[in-house]
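With one protein chain withheld, the remaining protein chains of the complex are depicted in position.
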Amino acid sequence: MTVLDALIEVREKRDSSLGYRHSCGMGICGSCGMTIEGVPRLACQTQVSILKTDVIRVEPLHSMGVMRDLVVDIAPFMAMHKSVKPYIIRRDVDERDHADREYRVLSEEVRRFLQFDYCIMCGLCYSACPTVALDPAYIGPQAIAQSYRYMADPRDEGWDQRIDLLDTSHGVWRCHVAGACSFVCPKDVDPAKAIQMARKEVLKKRLLRRKAKVGAQPVPLLSSGVVKQGAKPPPFDFGEGSVSGK
Amino acid sequence: MKESWSMILTYACAMILVFVLTFHFLLQGPLAGKPFEGTGGVLAFSYAAGNLVNFEVVFGLLLYAAILHGLNGVRVIALEWFHPQKKAWLLNLIIVVLMAFFLALGSYTLLAVG
Partner (left out) sequence: MKKEPRYKSGLISSLNPFGYNVERWSYALHRVTGVVLIGYLMAHIFETFELSMGNTAWTSTMNALHSLGPLELVGLWIVAGSALYHGANGIRLILNEMFGKLMGRPILPVYPYSPTSLGRNQRIAVWTITGVVLVLWVWAGLYLLTGLGVV
């Protein structure tokens, strides 16, 4: 039995006014984030038996405004996510808006950012972060991790813009590697790692004066207008030793 | 000035501090023998002043690195606690003034004793 099952049971049989969010019930949507026994978790992914207590303490997510019972205001969290421009930025806007071919991305290039792409925006990392608890203007681990996800994407050409967005007084420098974000993340996105990698990118630009690379180019066409033979990328190969836990 | 520059300064001062502070601890301790002996348990003037004279550059480095690192840390804590949107310049100004004051006080001590 999960905590979500218990909450549904409470709502159905004991108190029908209890308010909480849930949707998929299988750790994909990120709706049922709440503080369970002092730690942010997904209610649908938390078995009652592992909590080892007869009375389970369930609270709203910390560092967020409470709308009702266990329902929190996620608008500030979403606003932080939006502020880091979480989409592919291309210099050639016409090519982007009228794309008729895919961009070539190698499997080893995908490996560099795929982990951070698994984010379900549940808000647990944001709630767990001690800097967010103190500073509501801090953009938060999720936003920085997503900013890095796009920085590491070879199709993206917004490296300079992203660096400037992160290099602010409430940006990437307010992370102090408490690691609570990675500790609570239900999808192993490991935001702490992404943040330090984002920091390295900022230092590369400021200290080493590195310039942005040109983004991945569209797959070339033959003169007949057909996509070049052999241009289809090979199946993704994540390589040996790339699986977590090894 | 970008936030990264103040953090790079903090990191640089931290790395300097690790070495210089270790030296300072050892100087007050094992390297000095027993500096509290014969003085009723207080650090003798001649010993303390002698250190500042003999190792003026080291203590100068220690002073600057410690103040820049420490007060930048205070700035970070204040920035997180007060999270000023429009008056961030005021916080930075207060920290810079504090830095200048303690650096001046410490520098005066080093120069006067030296």
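Per-chain numbering from 1; labels A and B assigned in written order.
Assume a residue touches a chain if its C-beta (ideal position, glycine included) is under 8 Å from a C-beta of that chain, and two chains touch if they have at least 3 such contacts.
These numbers were taken from a predicted model, which means no experiment stands behind them.
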| item | value |
| --- | --- |
| Candidates A:103, A:116 or A:159 - the one touching the absent chain | A:116 |
| Per the touch definition above, residue among A:61, A:89 or A:151 touching the missing chain | A:61 |
| Interface residues of chain A (partner: the chain not displayed) | 35, 37-39, 59-67, 72-73, 75, 111-116, 118, 128, 130-134, 136, 152, 175-180, 182-183, 185-190, 192-193, 196-197, 199-200, 203, 238, 242-245 |
| Interface with the unshown chain - residue positions in chain B | 11, 14-15, 17-18, 21, 25, 29-30, 33-34, 36, 40-43, 45, 48-49, 52, 63, 66-67, 70-71, 73-74, 77, 81, 102, 105-106, 108-109, 112-113 |
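Throughout what follows, only the chains that are shown with their structure count from here on.
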| item | value |
| --- | --- |
| Centroid distance [mean C-alpha coordinates] between chain B and chain A, Å | 40 |
| Complex contacts: residues of chain B adjacent to chain A | 2-5, 7-8, 76, 79-81, 83, 85, 88 |
| Chain A - residues contacting chain B, complex | 131, 134-138, 167-171, 173-174, 202-203, 206-207 |
